[in-house]
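Please see the structure below; I have some questions.
Every protein chain except one is present and positioned as in the full complex.
Think of it as A, B and C in the order they're written, each chain with its own count starting at 1.
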Amino acid sequence: MTANDLREIGVGMLGYAFMGKAHSNAFRKIAYMMWPPPLRPRLVAIAGRNEEAVAEAARRYGFDRWTTQWQELVADPEIGLVDNLGPNDLHAAPTIAAARAGKHVVCEKPLGRDADESYEIWRRVAATGVKHMCAFNYRFVPAVRLAREMIDAGELGELRHFRGRYLQDWGDTTERVWRFDRGAAGSGALGDLAAHVVDLARYLVGEIEAVGGFVRTFIPGREVDDAVEATVEFQNGAVGTIEATRLALGRRNAFQWEINGSNGSLFFDMERLNELQVFRADGDRARGFKSVLVTEPDHPFSEYWWPPGHILGWGDTFVHELHHILAAIAGDTDVAPHGATFEDGYRAAEVCDAVVRSSENGKREAVAYRMGPDTDEMRAELT
Amino acid sequence: MTANDLREIGVGMLGYAFMGKAHSNAFRKIAYMMWPPPLRPRLVAIAGRNEEAVAEAARRYGFDRWTTQWQELVADPEIGLVDNLGPNDLHAAPTIAAARAGKHVVCEKPLGRDADESYEIWRRVAATGVKHMCAFNYRFVPAVRLAREMIDAGELGELRHFRGRYLQDWGDTTERVWRFDRGAAGSGALGDLAAHVVDLARYLVGEIEAVGGFVRTFIPGREVDDAVEATVEFQNGAVGTIEATRLALGRRNAFQWEINGSNGSLFFDMERLNELQVFRADGDRARGFKSVLVTEPDHPFSEYWWPPGHILGWGDTFVHELHHILAAIAGDTDVAPHGATFEDGYRAAEVCDAVVRSSENGKREAVAYRMGPDTDEMRAELT
Amino acid sequence: MTANDLREIGVGMLGYAFMGKAHSNAFRKIAYMMWPPPLRPRLVAIAGRNEEAVAEAARRYGFDRWTTQWQELVADPEIGLVDNLGPNDLHAAPTIAAARAGKHVVCEKPLGRDADESYEIWRRVAATGVKHMCAFNYRFVPAVRLAREMIDAGELGELRHFRGRYLQDWGDTTERVWRFDRGAAGSGALGDLAAHVVDLARYLVGEIEAVGGFVRTFIPGREVDDAVEATVEFQNGAVGTIEATRLALGRRNAFQWEINGSNGSLFFDMERLNELQVFRADGDRARGFKSVLVTEPDHPFSEYWWPPGHILGWGDTFVHELHHILAAIAGDTDVAPHGATFEDGYRAAEVCDAVVRSSENGKREAVAYRMGPDTDEMRAELT
Partner (left out) sequence: MTANDLREIGVGMLGYAFMGKAHSNAFRKIAYMMWPPPLRPRLVAIAGRNEEAVAEAARRYGFDRWTTQWQELVADPEIGLVDNLGPNDLHAAPTIAAARAGKHVVCEKPLGRDADESYEIWRRVAATGVKHMCAFNYRFVPAVRLAREMIDAGELGELRHFRGRYLQDWGDTTERVWRFDRGAAGSGALGDLAAHVVDLARYLVGEIEAVGGFVRTFIPGREVDDAVEATVEFQNGAVGTIEATRLALGRRNAFQWEINGSNGSLFFDMERLNELQVFRADGDRARGFKSVLVTEPDHPFSEYWWPPGHILGWGDTFVHELHHILAAIAGDTDVAPHGATFEDGYRAAEVCDAVVRSSENGKREAVAYRMGPDTDEMRAELT
C-alpha cells in the first residue's frame, strides 16, 4: 500500500483548547501509529470564538484554515467529520447541523446539558444516518477494554458490585471558567465527571435501572455542583455507588472503579491507567489482586504501540477513540458497542438527570430511557 | 512498683470463639505490654453454651473457671468487668444484667440487633453508672487514632467527603453460621460491617444527619443482607458514601475509607492497617499522598510496642481497646471520645436502621437520635 | 487435654530490652495461641546487668526470679532452655556454658561477632547434643515460609536472581548505643542487617558460593560500618546482590528481597510483612505480580491466628519461632530446615566475613565453610 492509496477524510474541529489539543494530536498520530489507517484524516478547518487563538491553533496543529463561525464547518464540502469539542452549550446546534449536512459527528461529553437536550441531539442526528460518537474516551483505555473483554467472556461470573468514583481537586478556586457557568456547562461535577462514571458503569456492568443520591455545592456562589453522591442499581441485579467530586485534595484525575463478580474482581485507577488490578477465584494458594500492566502483545491496542512494559499516556487513548470512528466510517460498521454512540450519551444524561431529581425529591429514582427515532422521523429529518 | 502493687480487676467473658480469642489475648498482653497496666486483668470466668468448648477455652486462655450459664458471670463477686462477645441476640440481657449488678461492661458491636434494642441496652446500662464500651475496635488502630488527632488539630481543614466501605468476600457460601441467622444476628453486612463504617465515620468526621440507600441480599435463601449501599450526609456538611459487602472477591478485610478536607486528605485500608495515606495541601512541589507507617515514636500507641517500622497486627488493636476501658475504670475517666460508648453503639444502630427504612421506602432518611436516661431513670434503675 | 497435662519447660532469658520484650511476649502467647503447645514455657529467670531494670523486667513479664549473673541461668536446674538475647559479645560464653550444662539454647543473631567466634559457638554447642537455634526470626514470617514452600515445590523453576536489601535509617545519630561499639557488636549494618539478608538468601535460594563488595562507614568517628554493598553468587548458579544500610532515610525496617526463577518471581518487603508479591509465568492473559495477603487458611501459621485478611504483626513472628524450638525439643526433631541452627548462624558469619575480606582486598571472595564437630569432639565435650 502506498500513502496515496489511503482514502482521506476531512476533519472539521470546533474548539481549540485542552480537548482540541488532545484530538488534534490524536488525528495526527492515527495516520502512522495505526498503520495503515482506515482513513487518513486531513485537518481541514478549526472553529473557535477567539480569532487570534483559533488562528494560532490552526497553524500549530496544521489545519488548512480556521474560522470563528462554526457554520462554516457545516457548510464545508471538504469536511466529512465534524468533531465538536466546544463547551456544553455549543454541543447541540453545531452537531445537529453537521449531521443534517451529512457529516459524521463526534461530540464531547456530556452530549447535552441535560437528558432533554441530549435526547434531542441523539434523535435528530440518528435520524440522518451519519455515524455518531459521544467522546467518552475512557472506553478506549486499554485496561478498560481488557476489563470489558474479560467481563464479556464471563471471567467475572455474575456481576454484583460496581463502585465508581471520579475524584479531582481543582474545584476549590476562585478562577472563573466556563465549567462553573450553569448556562454553558449545564452542571458541574455531574456532567463533567459523574457522566464518565455512568458511561463506564453502563459499558462494563450493564444498563442502570435506578439511582438515589444528590448533588452538592460547597463553594459559596458557585452555580454548579461540586460533588455527586449516589447509589446505583443495575438491571442485572448488580448494585453499587457512583461518586464524583472536584474537591478531593490529592486526587488529580482519580477515576477509580471496582467491579466484583461471583468469579473475580477488577479494580482500576485512571492515575495508573496502564494497570488493571485483577482478582480471580481460581483456587491458587497464592491468591490476591494481580497488578496487570496492560501492555502485553495480547492486550487491547498494544499492537499499535511499544513493546511490553512501555506504558501509554492519557493522550494516547484519544488515538484509539478517533481511530474507532474512522474505522466505523470507512467500513460502515457500528460505533457500538465499544464506542459510545449518541444514544449512550443520551442514556448517561438520563442517569445524571435522575440523580438530580433524587437530589431534589429525596427519593430513589428509576431511570426510564426514551426510544430512538423511528423510520418516519428519519425520513422527515432527511427531507 | 512491684507486681503486687497492681490492683486487679476480675474479668468475666461471654463467648470463646474468634472474639474470645482476640480479647483473651489482649487482656493477657495488657499486663506487660502496657506496663504498668492501670489495672491487672485477672481472667476469672468464661461462659459459653458448649460445655466442652468453653472448658477447653478456660484451660487455653487461663480463666479460673467456666460456666454454661452467663448468669454466673453476673453473680460472681470476683468479676468487675463483663466482656460480652456473644452473638448479637445475647448482647442485651447479659450486658444489662451485668451493669445492674454493678459490673463494668464491654459489649461487641453491633450493640443490639436494631436501634430499639441498642437504645434499650444503652439506656439501662447508662442508668447504672458503670463504665460501658461498645467494642468498635477499629478506633484503636494507630492509623485511625492518628487520623482523628490530625482532624482534631484542624490539619484537614473543613471536611467535605467521607467514602467508607468495608469489603469482605466470604459470603458466597452454603455454610451455616449464626451471622446468616436473622434472629441471632439481626442483620447481615449491615450490622457486621457497615456498623463499623458508620462508627468510624462518626468518630472521624462527625455526627450523621441523613442517609439514603438500601440493603441487598444476593444469595438465594439467605435471611440477612449481603450488601449495603448508602449515601451519607453529616451535620457539618460533609457528604459521601457508606458501603459494606460480604461479596467482594479478593477483599478479605478491606475496610477502606477516605476523607477529603479543604487542607488535605486521608486514605486508609485495614488490610494495610499500619499505613495511613496522607495528602497535605502544603504547596510542596513534590506533592502527593504520603504512605505513613504509623509506628513512629510520636505516633499513637507506639510507646507500648516496637521500634519504628516494626508493624502491629490486627490482634494488637484489641490490646489498646481493652487497655482503654481498664484505664477508664481505674481513673474513673470517660470512655468517650476515643472509646465508643454504648451511646455510640446506639447511634450507629440508628444510622443502620435509617438505611433499612430508606431501603424499604426509597427515601433519603434523616437520622434522629434519642436522648439518654435522665436522673429519674437512673435513680429508678438503681433501686 | 487439661492444662495440667501439658509438660512445662523452664526458660532462662539473658537480656531484657527490645528483644527481651519480643521473646517474653512470644513465650507467653505460645501457651494459648498455639494450643495445645508442645511444651508450656515457664518463665523461670531473667538475667541482665542493670539490677533495677532486670528486676522490673521480671515483674513485668512474669519471670519467677531475676539475676545480674547469667551464670545463675546456667546453673538453674529448673531451666531447660536458655534464650540468649544479650549484645553480641555476650553470645559465646553464656550460650556455650548453657549447652554444656545440658540446656537447649536459642541465641540472637549474629551468632558470633565473626566467623571464628560463630564457628566456636556452633562447634562447642553442637558437640553437646542440645537443640540450638540462631534467632533469625524472619524465617518465621508467614510470607517467607510460603515463599520457601513455593520454591521447594518447584513453582519458581530454576532460580536465577536474588536481590536482597535490608534498609533502615536510624544510623545518622550521635546517640551512643552498643550497636556502634565494635567490641560489643563486632560489626555494624553487616552483622545486624546484612546477616539477615544472607540468612534468607540461604534459606530461600541456596548456599552462597562467593561474594564481592565492601562495607562503608559514613558517620565520622563511628567504629562500625553503616552500610554493606555486595554481589553474590550461589552454588546453584543464581546471582544477585546483598545490601544493608542504616542510612536509607524513609526506610524504617525495609527488608526487601526479590527472587526470579525460570517460572516465576517473588517480591517481599518486611514493612508489609503480610504480603508476598507473586508472579507466575502461567500464560494468563491477565498477568502481573499478585499481592498475596498471607493470611489464608492454607497459608503457613494461619491456623494459629485470625480469619483471612486479619494481618499479623512483627511481634507475632517470634511466636512462630519460639514455638518451633519448643516443638523440636518436645518431639526431638530437627531445628533445620525451617529454623536456623547454629550451623546456619555460623555460615551466615562466613559470608559476612567474606564481604569484609573483599572490602579489604578488592577481590571477589569464595566462601568456604568449615565442618561441624565430629564424634570424638562430641564425646570430649560431654565429658
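Here is the rule we go by: a residue touches a chain if its C-beta (ideal position, glycine included) is under 8 Å from a C-beta of that chain, and two chains touch if they have at least 3 such contacts.
Everything numeric here is computed off the predicted structure, so don't read it as measured data.
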### Query
For the full complex, which residue in C:Glu51, C:Asp64, C:Asp152 or C:Asp172 touches the chain that was left out?
C:Asp172
### Task
May I ask which residue of B:Leu14, B:Leu293 or B:Val351 touches the chain that does not appear here?
B:Leu293
### Task
Mind listing the subunit C residues that contact the chain we can't see here?
160-161, 163, 165, 167, 169, 172, 212-214, 216, 218, 227, 229-233, 237, 239-241, 243, 245, 247-251, 258, 260-265, 279, 281, 287-289, 358, 362-364
## Note on the structure
subunit A residues touching the chain left out here are 1-3, 18, 22, 24-25, 28-29, 31-33, 35-36, 59-62, 168, 170, 251-254, 270-274, 293, 295, 305-316
### Summary
On subunit B, the omitted chain is touched by residues 146, 150, 275-276, 278, 280, 284-293, 296, 298-299
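The rule we apply is simple: only the chains that are shown with their structure count from here on.
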### Query
Based on Cα centres, what is the most central chain?
B
### Summary
Between the Cα centroids of subunit B and subunit C the separation in whole angstrom comes to 36
### Query
If you average the Cα atoms of subunit A and of subunit C to get two centres, how far apart are those centres in Å?
56
### Task
Any chance you could list the residues of subunit B touching two or more other chains?
251
